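The complex is shown incomplete by one protein chain, all other protein chains being positioned as in the whole.
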Amino acid sequence: MSEANTKKPSRRDFNRGLMRGAGLLAIVGVTAGMGRRMRKDNTVWQLDPDKCVQCGRCATECVLNPSAVKCVHAYDICGYCDLCAGYHQPSAKVTDTAAENQLCPTAAIKRTYIEDPYYEYAIEESLCVGCGKCVKGCGAFGNGSLFLQVRHDRCVNCNDCSIARACPANAFRRVSAEQPYILKGQSGEARA
Amino acid sequence: MKKRTQQIVVVSALLVILAGSLFLITMDQRKDNDLACPAFQYDIGSLQDVDPALVKWEEVMTISLPFTMPRAVAMGPDDAICTAGDKTVVVFDKEGKQTLKVDLDGAVRCVAVDADGTFFFGMPTHVEVYSADGQKKATWESLGKRAIITSIAVGEKNVYVADAGNKIVVRYDKSGKMLGRIGEKDKARGIKGFVVPSPYFDLAIDDGDKVWIVDPGRHMLGQYRPDGDLISSWRRSSSSIEGFCGCCNPAHIALRENGSFVTGEKGIVRVKIHKPTGDFDSVVVPPADFKEGMTGPDLAVDSQDRILVLDTAEKTLRVFTERK
Partner (left out) sequence: MRFGKIIFIVLLLSCIGISVFAVDRFPRPEFDSGHVLPKITTPGARADVMGYVDIALLIVALALASYLSLKARSRRGLRLLGIFSLLYFGFFRKGCICSVGAVQNIMLALFDSHYAIPLGGLAFFVLPLVFALFFGRAFCAGVCPLGAIQDVVVLKPIRIPRPLGLLLGTIPYVYLGVAVLFAATGVGFIICRFDPFVAFFRFGGSFAMLVFGGLLLAAGIFVARPYCRFLCPYGVLLGWLSRFSKFSVTTTPDDCIQCRLCENACPFDAIDEPTPETAPEPRAKGIRRLAITLMVMPICILLGGWIGGRLNLPLSYYDLRVQTAARIQQEEEGTATGQTFETEHFRNTGELTNNLLRESADRQNKLQLGGWILGGFIGLVFCSRFLGLSVRRTSKDYGPNSATCLSCGRCFLSCPKEHERLKKLRGGGGAS
């Protein structure tokens, strides 16, 4: 009896040790295998404005409310128009700031007179919900200086971005946290 | 008894979780139209509808073009059709048969043909002149780094060049000597300058040497004397069919024999006729007849009053005549 008592656990311990070794080997194997597929910097989500079709899902699919996606403005490719297709309703008759003439559902675009005949448009990010309505208007009639971007001061960087999943244009991808934006304009002039 | 209650609690708790997860998964998979918030949808659908009674022109001929990006169309002598795109110029006769093909050194953006068949190409910072048989004759001085030449028109003595980048029209003689500039800001003369927010800036020769210039940001057309004095103008801002909408329209114009205007618009892509007074007359091509990805179409009118429309989406030249 006592013999069995001392013998049995030791054999079991040996088996456990063996399996533990195998487990450790597996973990080391996975880590080593990953070593080549590893990057030091973190990745964050961003959307490619060239692929974006402004379907409106950025506003509805983000886990945050309001969304971490906002409209941003590449001032250097803006035409500074009086009648702005990103600011005014397509049916607007007069170019003023009256609410019924504004396209933005949350009135998040501020219009400022610069000099005749130029007006500047700026996004009030705290009001913007990232629906992309203005982006579509600007792209359809104007220069496409308005575009959507994931704002990293808000984004919680979900492992599985729920907007990315729902994006019908496949515009979302992981980018390096060092260069977390895909901008129009500034880079646009350089690349032409 | 107590154990029984416990088990009931357990089973019901787990059932609740199960039901919850199934609910969650089905909720999550429901992805269809009613998830799209209508307030977030940009809708120009209704503006694109055109009353069919207003469409008074029909397509009679289609010429397919060998360009990846067609850029321009212009009429030459004997109704020769000159088209340009990429780095190539192709000339057709009025039946659509190719008569000449010229390969250029750079990307061509716009084109004009003189009465003797000489070609003027916008390249797009300078003008190049080619003879009627496709030999290079001259390269004019560049208008600077900012220049984007979007249109050229040749009159009896003058060549007008529209530079969208610098937002001016430059007048040359036919040898390339600069004679004057139209539309430079001048407070003393009350000239505010053209509003050109995007590279769409067109002009057309009228009555020998006068020129009609589009001020796209103001939705305005103005007739100028060679020295730059404004003779007359009209503007129509409207999102409905009667006028022009968006940031910069009309993108292209052409003049008909009877003095009325053919206008090609971007944004809501359409081709219309405006009377000499500027009032809307009829529709040549409604938005529904253009494919997705179409920009403002370049236009030309031949001596038989046929309208030629450059379709950049289909990469064709479409020819229209008025319905009888």
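Each chain carries a letter (A and B) given by its place in the written order, and its residues are counted from 1.
Just so it is clear, a contact is a pair of C-beta atoms (placed from the backbone, for glycine too) under 8 Å apart; a residue touches a chain by one contact, two chains touch by 3 or more.
Predicted model, so just to flag it, every value in this text is computed and none were measured.
Only one of the listed residues, B:Ala13, B:Ala39, B:Met178 or B:Ala288, touches the absent chain: B:Ala13. Where subunit B meets the omitted chain, the residues involved are 6-7, 9-11, 13-14, 16-17, 20-21, 23-25, 27-29, 31-33, 35-36, 69, 146, 148, 164-165, 167, 185, 197-199, 292-293.
Considering the complete assembly, subunit A touches the hidden chain via residues 8, 16-17, 19-20, 23-24, 27, 30-31, 33-34, 36-44, 48, 50-51, 53, 55, 63-65, 72-80, 114-115, 118, 120, 122, 143-144, 151-153, 155-160, 162, 165-166, 168-170, 174, 177-178, 180-181, 183-186, 188-189, 191-192.
Everything below uses one rule, namely that only the chains that are shown with their structure count from here on.
Note: centroid distance subunit A to subunit B, computed from Cα atoms, is 33 Å. Touching subunit A in their complex are the following residues of subunit B: 31, 35-37, 39-44, 47, 192, 195-198, 217-219, 237-239, 245-248, 266-267.
Interface of subunit A with subunit B (complex): residues 54-57, 59-60, 78-85, 90-93, 103, 105, 116-117, 129, 131-133, 136-137, 140-143, 166.
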